[in-house]
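Notes follow once the structure below has been shown.
All protein chains but one are shown at their positions in the complex.
Chain nomenclature is as follows: A and B, assigned in order of appearance, with residue numbering initiated at 1 for each chain independently.
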Amino acid sequence: MSEIRLQIDGKEVTAGEGMTVLEAAQRAGISIPTLCHHEKLEPFGGCRLCIVEVNVGGWTKLVVSCVYLVEENLVVRTRSEKIDRIRKNLVELLLAHAPGSPQLQDLALEYGADKDRYEKEASFCIHCGLCVRYCAEVKKLNAVGFVDRGIRKEIGFIPEIASKECNNCKECFPLCPTSYLQAAFVLTESLGPVSGLTLSASKK
Amino acid sequence: MDIERIDRIIDKHQGEAGSLIQILLEIQGENHWLPKEAIERVSQKLPAPISRIQHIATFYKAFSLVPRGRHEIHICMGTACHVRGAVRILDTVQDLTGIKSGETDLDLKFSLETVNCIGCCALGPVMEIDGKIHGKLSTADTTDVLKKYE
Partner (left out) sequence: MTRLNSPEELTTFRQEILSKRDPNTPCISVCAGTGCLASGASEVITAFKTEIEKQGLTADVDTKGTGCPGFCERGPVVVIYPRETCYLQVTPEDVPDIISQTIKEKKVIDRLLYVDPTTGEKAALESDIPFYKHQKRNIISNNIKIDSRSIDDYLAIGGYSALAKALSRMTDEEVLSEVKKSNLRGRGGGGFPAGKKWEGSRSAPEKIKYVLVNADEGDPGAFMDRALLEGNPHSVLEGLIIGGYAIGSHEGYIYVRQEYPLAVENITIAIKQAEEYGFLGENILGSGFDFNVIVHQGAGAFVCGESTALMTALEGRVGEPRVKYIRSNVRGLWNRPTVLNNVETWANVPLIIDKGADWFTQFGTEGSKGTKIFSLVGKITNTGLVEVPMGITLKDIIYKIGGGIPGGKKFKAVQTGGPSGGCIPGELLDLKVDFDELTRAGSMMGSGGMIVMDEDTCMVDVARYFIHFLTDESCGKCLPCREGLRQMDKILTNITEGKGKEGDLELLEELSETVTEASLCALGTSAPNPFLSTIRYFRDEYEAHIREKKCPALSCKELISYYIDPDKCRACMICLKKCPVDAIDGGKKKIHIIDQEKCTNCGTCLDVCPSRFSAVKKVSGEPVPPPIPENERVIEKKVKENE
């Protein structure tokens, strides 16, 4: 793997070919906020918190660092007035759903986000997709999936699969930033015979 | 819906990598909804995880996971129709049928759905029932049109 040289926040950084800007930054000890990123999973590009400014060939643009691959002589800025403003707005949008999430509260502090900017929304899922993607890519069980689209998008367990697999696994539970996942599981479980999950299995 | 019909539809698309949605469209077209057995059979044969099929069936408006009525009413809410008063047509149909968009009435007579552009923009506002298009509607016309369906 050839070494690629780029600049992040004024610091000279080397990275391997095929690495993402996020990986290169993390290797160099530069922190970029993320919510939907996980080293065991394919990059999702959904939360957009990891946006950075890149300058390539005179053109400046905002890209998500978890997907953007390193290039020779790339100039990257991880903070700026605009980036910070956008991250603050994104966090505020999420706080409308899950004001209690520890990760979101930390981000709110860092970027000066106001948790009451928007009225509270009913669902506290923030659609980082970690649960769905972990179950699909790592466990290869697909016990939980997405449902619908747009502002109606939700996650849902497939009762037939969840009743067999989840009680012995639950590896996705700690991934959830808001504990919505656990709530969804308990709800599915409590539908009992209708959903195919039996209470006795959950008591294990 | 019996397994043979489902299998026939699946086999017709054999070998085509991206055929999942086309298969589901055919099942939906013949059966007017996607019963659980159909989804499980497709999941088994393709194969494809049920979660993926569930997402597809809820993501795309063409599919229904519950039985639909004998007559499917589609009201176009595209911009041209909107500017010519499509909202009033929708209100009228909702009042007359007693159901809202996305619902089916208890007799399984009508299902109502809004669509975002049928392509008859010059004839707005437009309503399509069972493939037949009714254009240039007024609220009075709408009442007359619906009366004709049993």
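We take it that contacts are C-beta pairs under 8 Å (C-beta built on N, C-alpha and C of every residue); 3 or more make two chains touch, one makes a residue touch a chain.
Predicted model only: the values in this text are computed from it and were never measured.
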Candidate in contact with the missing chain, chosen from A:Ile4, A:Ala24, A:Cys47 or A:Leu181: A:Cys47
Positions on subunit B where the hidden chain makes contact: 16-22, 24-25, 48, 52, 55-56, 59-63, 76-84, 88, 91, 115-124, 126, 131-135, 138-139
Subunit A, residues in touch with the chain not shown (by the definition above): 43-49, 51, 62-64, 67-69, 82, 85-86, 89-90, 93-94, 96-97, 118-119, 121, 126-127, 129, 146, 148-153
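Definition applied: only the chains that are shown with their structure count from here on.
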Chain centre separation in whole Å, for subunit B relative to subunit A (CA means): 34
Parts of subunit B lying in touch with subunit A, wherever the complex brings them together: 49-52, 54-55, 58-59
Contacting residues of subunit A [partner subunit B, same complex]: 132, 136, 142-149, 156, 158, 160-161
